[in-house]
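Quick one: the structure is below, and I'll ask about it shortly.
Excluded from the complex is one protein chain; the other protein chains are retained at their positions.
Labels run A, B and C following the written order; every chain starts at residue 1.
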Amino acid sequence: MEVTLLIQATDDSFRILEDARKQAKGLLDSASILEDARRQAKGLLDSTVGVTSETRQMEKQKIQAIFKGAQEAKSSFQNFIATFFLLFVFWVLLSGKFDLFHLTMGVICSVVIAHLTHDLLLANVRVGETRVIVRRFITYIPWLIYQIILSNIHVAYLALSPRMPIDPHVLRFSTKLESDISWVTLANSITLTPGTITMDIKDGEFFVHALDKKVADDLHAGEMEDRVAHIFMEADHIYIQDALDVARIYVALRKWG
Amino acid sequence: MSTFFLAIGLGLCILVFFVLYRVVFGPGVFNRIAAISAIGTKTLIILLIMGFVYGRVEMFVDISLVYALLNFIGVLAVSKFLEMEKEL
Amino acid sequence: MTSGAVILSTIFMLGGIFFFTTATIGILRFPDFFTRLHATGKGDTLAVLLCLIGLAIYEGFSLTALKIVFIAVFMALAQPTATHAISKAALRVGVQPWMKGEKEDDSSI
Partner (left out) sequence: MIRSSEDIIIRTVSRILVPFIQLFALYVIAHGHYSPGGGFQGGVILGASLVLLLITYGPSDTRRHISGKSVAVFSSLGVLIYSGIGFICLLLLGNYLDYGKLSGILHVTPAEARSLGILGIEIGVGFTVMAIMFSIFFDISSGGKPPEDEKE
């Protein structure tokens, strides 16, 4: 009963969000407003994340899973099998010998290691979302590489410029992310992007060392956190952010048009 | 191409000597650890390049993987030790 | 071995050497420990990745190249973690970050 109610509620909120988006787009197309406001509103609208049918489906499944208690970790036997296959593939790639003797040895070694460590490698895997997470993670990597290249050019510029314009800041912010993998992704991405290092994590607060004020402000804007939340399906605050964005565009259009 | 690899390896060796300044004179133990970790990453590349120069990459690639691994574990262990020493 | 692959790997390795050089200059020039970590943590990561990709391209399509890619993945995972571990230890021990306007000394522990 509660499940259907909750699904209905989320569905309604998604529909409202989509309607608002559509309306804002229509207004944008029809209204004859000032050029720069138009451009600004268009940019804002493009930057908001649309609610795809995929996310809607995932959200539905998540709610159902929570209510059925299926959110618990997989059984240790499933973990063991998955770890075994991962390790065996790794062995074959390392070994490069495909005769019976070496493959048998690979099976034995993989079984032993999988028995020892099946509670380590796949400790906190959530049910049913792995494929989407992997796909989104792979699409995240090119952006990260682009950021790494930017950050290296930044460091090179700072190291080679004679006056060295640095102005270090230490900033702290708390995050809304939930699982440990997403924390690791966020922290390592912060370390790899221009001008920032994760120094410490204490009680859910990130302590970040930033090289100048501008970088610190960029980090506070929280684009990266939203991206990481999007990957690991912990995206409830993305939707709030979207609704706020759409509302802002709406208000701006009403004011100008 | 072998000459090019030799030149790259030589350049990395020179860079290692520059970083060695931080290891020897760098004030405080933390500067030294950071510099040692930087030397470790350069050594990894030098090992691979040696493999290419001698024509035995499939051997040297294992060595450099082990080197990267031990470098990582070493840095973690030393930083853990320094943290603990403060608590005692 | 096509000449295109050789040229591509040469470009990658020269880029790696360039970023190694700037990271080294950064280690030598930056004023305090945390700013030096910016140089080692980021500069070395990209430089190692570039050099490894260049070597893998030169090696061609084989299991050895795959192992080089394994090293690259491992470094991309391990280097930021090691940076984080060192900086956390330094912060816990009480090394103060250098702020603008202070004298350039680092009589850290």
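Here, a contact is a pair of C-beta atoms (placed from the backbone, for glycine too) under 8 Å apart; a residue touches a chain by one contact, two chains touch by 3 or more.
Quick caveat, the model's predicted, so the values are computed rather than measured.
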{"item": "Touch partners, limited to displayed chains, of the chain removed from view", "value": "A, B, C"}
{"item": "Among A:Phe14, A:Phe90 or A:Tyr140, the residue in touch with the chain that has been omitted", "value": "A:Phe90"}
{"item": "Selected from A:Ile81, A:Leu121 or A:Ile149 as touching the chain missing from the view", "value": "A:Leu121"}
{"item": "Which of A:Ala20, A:Ala37, A:Ile113 or A:Val132 contacts the chain that the document leaves out", "value": "A:Ile113"}
{"item": "Interface with the unshown chain - residue positions in chain B", "value": "58-59, 62-63, 65-66, 69-70, 73, 76-77, 80, 84"}
{"item": "For chain C, the residues touching the chain missing from this view", "value": "74, 77-78, 81, 84-85, 88"}
{"item": "For chain A, the residues touching the chain missing from this view", "value": "83, 87, 90-91, 94-95, 102, 105, 109-110, 112-114, 116-117, 120-121, 123, 180-181, 183-184, 187-188, 198, 201"}
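Quick note on the criterion: only the chains that are shown with their structure count from here on.
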{"item": "Arrangement of touching chains [line / ring / star / complete / other]", "value": "line"}
{"item": "Most remote chain, CA-based centroid, reference being chain C", "value": "A"}
{"item": "Separation of chain A from chain C, taking each centre as the mean of its C-alpha atoms, in whole Å", "value": "24"}
{"item": "Distance between the centres, which are taken as Cα means, of chain C and chain B, whole angstrom", "value": "11"}
{"item": "CA centroid of chain A to CA centroid of chain B, Å", "value": "32"}
{"item": "Per-residue multi-chain contacts in chain B, two or more chains", "value": "none"}
{"item": "Of all residues in chain A, those that touch chain C in their complex", "value": "93-94, 96, 148-149, 151-152, 155-156, 158-160, 164, 166-168, 170, 187-188, 191-192, 194-195, 197-200, 207, 209, 211"}
{"item": "Chain A-facing residues of chain C, complex", "value": "18-19, 22-23, 25-26, 29-31, 34-35, 37-39, 41-43, 45-47, 49, 63, 66-67, 70, 77, 80-81, 83-84, 87-88, 91-92, 97-100"}
{"item": "Touching residues (chain side chain C, partner chain B) in the complex", "value": "6, 10, 13, 16-17, 20-21, 23-24, 27-28, 33, 36-37, 40, 44, 47-48, 51-52, 55, 58-59, 63-64, 67-68, 70-71, 74-75, 78-79, 81-82, 85-86, 88-90, 92-95, 106-109"}
